[in-house]
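Yeah, one chain of the complex is gone here, protein chain that is, but the others are all in their spots.
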Amino acid sequence: MARKISMKMAINEAIDQEMTRDPTVIMMGEDIVGGAGGEGEKDAWGGVLGVTKGLYAKHPDKLLDTPLSESAYIGAAIGAAASGMRPIAELMFIDFMGVCFDQIFNQAAKFRYMFGGKAETPVVIRAMVGAGFRAAAQHSQMLTPIFTHIPGLKVVCPSTPYDTKGLLIQSIRDNDPVIFCEHKNLYGFEGDVPEKSYTVPLGEANVPREGKDVTIVAYGLMAHRALEAADLLAKDGIEAEVIDLRTLSPLDMDTVLESVEKTGRLVCVDEANPRCNIATDVSAQVAMNAFGALKAQIEMVAPPHVPVPFSPVLEDLYIPSGAQIADAARRTLAKGKT
Amino acid sequence: MPDNNPFPLPKDELLDAYRRMRTIREFEERLHVDFARGDIPGFVHLYAGEEAAAVGIMKHLWDGDHIASTHRGHGHCIAKGVDVVAMMKEIYGKKGGACEGKGGSMHIADLSKGMMGANGILGAGAPLVCGAALAAKYRAKQKGGPSDVAISFVGDGASNQGTFLESLNLAAVWNLPAIFVVENNGYAESTARDYGTAVDSYVDRAAGFGLPGITVDGTDFFAVYEAAGEVIRRAREGGGPSLLECKMVRFHGHFEGDAQTYRAKGELEDIRANRDCLQRFTQAILGAKAVSEAELQAIDRDVLGLIERAVAEAKAAPPPDAADLTTDVYVRY
Partner (left out) sequence: MAGQITPIVMPKWGLSMREGAVNAWLVEEGATIEVGMPILDVETDKLASAVEAADAGLLRRRIAQAGEVLPVKALLGVMAPIEVSDAEIDAYVAAYVVPAASEGEEEAGSIFQTLTVDGIGVRYARRGPETGTPVLFIHGFGGDLDNWLFNIDAAAERSPVIVFDLPGHGQSDVKLPGATLEALAAFVLHFLDALDVKTAHAVGHSLGGAIAAQMASDAPERIASIALISPAGFGADINAGYTEGFVAAQSRRELKPVLEQLFADPASVSRQMIDDLLKYKRMDGVEPLLAELGAALFKDGRQTARTVDALAASGKPVLVIWGRDDRVIPSAHAASAPAGATVKLLDGAGHMAMLEKAHEVNGAIREFVGG
């Protein structure tokens, strides 16, 4: 039975069900249980934002709190994956990848290829992404492009609780390393989620809204902003088609190209900084593969090329809004062929 | 001649240890020659002179045990039982190599033998070994009995990497069946060990992370064998991780082509003459009459034949196909 639960609970439920199903699924991270070694409450936190709260009671042997030592435990998750386990490692904030990146991009990402297809690294690295939390420059980034650039890694960034549960279960079952990006401002977002286990395949975009006039490509929080933009545009009689990429590697370009063939106009939205981001990648691929279908130049909506600021006033300016996306759509509609 | 064996290993095990060490030595010396001739692409880091450490440790291991090696990984591979012909093909970048020609000297791996790969990133193996040890701990909990272990090798240079130091702590905190071997050959690339490492003793460094440490003469096979036996037994029985420093020498440069001008005058000649671990081992077992000269000569002939065959097969093997360029990046569904 479907019921409405938050994205946070969808993550919790996915991990719970997979740990129950498969004895090799374990999880490690900083304070994912909380209170380890102290005299107070056990399972004190369940992760800094309580995402894994309650899992320890059900799976006491499978959740491991780690020292503040990302290189060691992210590497350990990868090593455990290469030797028969199916670990989930929580990096907490994706910004922390700076101190463990070697383990991700030189080890996990490379094993299968570098070892001639004879190694598997079924690890999931979960991390919070995104701005809007008043968490400033080192806890707010959208670093999806960096991981997407590395062959061997899969990169997921869901926008709904349904997708989150299905994609996380698929990521855990997947035999490649997956960087699972959770937008911290969507943790409380609720939606229909079946109680049973199910999967959503990696590499399949979702089309939450169909339209014929302009294609808006987004993911994560920006998928919601794109839908807001589509609502604004509908008031002017403009039918926007919104594509939620859901996974950035593999990337479902077929769905984007099909849509652009139909609408002839494209707005790419990304919460990542504008140079070499997902939006530029999608734009380039559309320009290369569907140039003839384009009626006007592609528009991109992204934050400015600056770190994420702290002051709420500045941070709100930093994050692309529905209105900005709608304006970009209007710009492309005002230009070019009809 | 059972009465003549004062060693902790029976004769067939002594001969096996000799065979492994001799194989490593011949493999590396042959690469030294062939690399200089330009037969081998890329660069190679040779393990000649360090054989006693790899074999003295690996003699205690079984296939379920994991090791993570270094850029200087050929010796660990051979000691852990990776196929020598497949290794040679890999170093030549050929199809049928241990990694189908996609890894090369620095990335030879064979997970079926518990060999998690030579590693081009210094210190990167240590966290991986924490994970392999964690997996071993889970397996042991399920099946009971002694645990598999996981062993990380680093050189004295990489012993200063954050990954290595963090891993010592993590392994101690989680009480993992892990062993951290520091192969101290005196040089981090061209830089003297003492320049780059402030602490004199790795035993002290281990103590700083809350784990026991042992230092042994890495050119003495039996010293390594005994110390490794102790730390591995402790790990198997749930006693947690240890650090084992092997003081050793390398016969060749950091990589092939390194003129080793940073060494003292006469240093190389001295270590070749007086600190050759294979020579020490041979003299010990022959001296005690635990084995015969003829038995060793027979092994030498076998090994030379094997290396000869490995090189011939590697040279004759086809290169990877163009289509192989894009395979095995991701799992095939």
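Think of it as A and B in the order they're written, each chain with its own count starting at 1.
In this text, contacts are C-beta pairs under 8 Å (C-beta built on N, C-alpha and C of every residue); 3 or more make two chains touch, one makes a residue touch a chain.
Since the structure is predicted, the reported quantities are computational estimates derived from the model, not experimental observations.
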Neighbouring displayed chains - absent chain, whole complex: A
Per the touch definition above, residue among A:Glu239, A:Glu261 or A:Asp327 touching the missing chain: A:Glu239
Which residue of A:Gly166, A:Gly191, A:Gly264 or A:Pro309 touches the chain not shown here: A:Gly166
Hidden partner chain, touching residue among A:Asn106, A:Asn175, A:Ser197 or A:Asn289: A:Ser197
Residues belonging to chain A that touch the chain removed from view: 1-3, 162, 166, 194, 196-201, 204, 206-207, 210, 234, 237, 239, 254
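Keep this in mind: only the chains that are shown with their structure count from here on.
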CA centroid of chain A to CA centroid of chain B, Å: 40
Complex contact set, residues of chain A against chain B: 23-24, 26, 61, 64, 66-67, 69, 71-85, 87, 99, 102-103, 106-107, 110-120, 151-152, 154, 174-176, 250
Complex interface listing, chain B residues touching chain A: 66, 68, 97-103, 107, 109-112, 114, 116-117, 119-121, 124, 126-132, 134-136, 138-139, 141-142, 150, 162-163, 166-167, 169-170, 173-174, 327-331
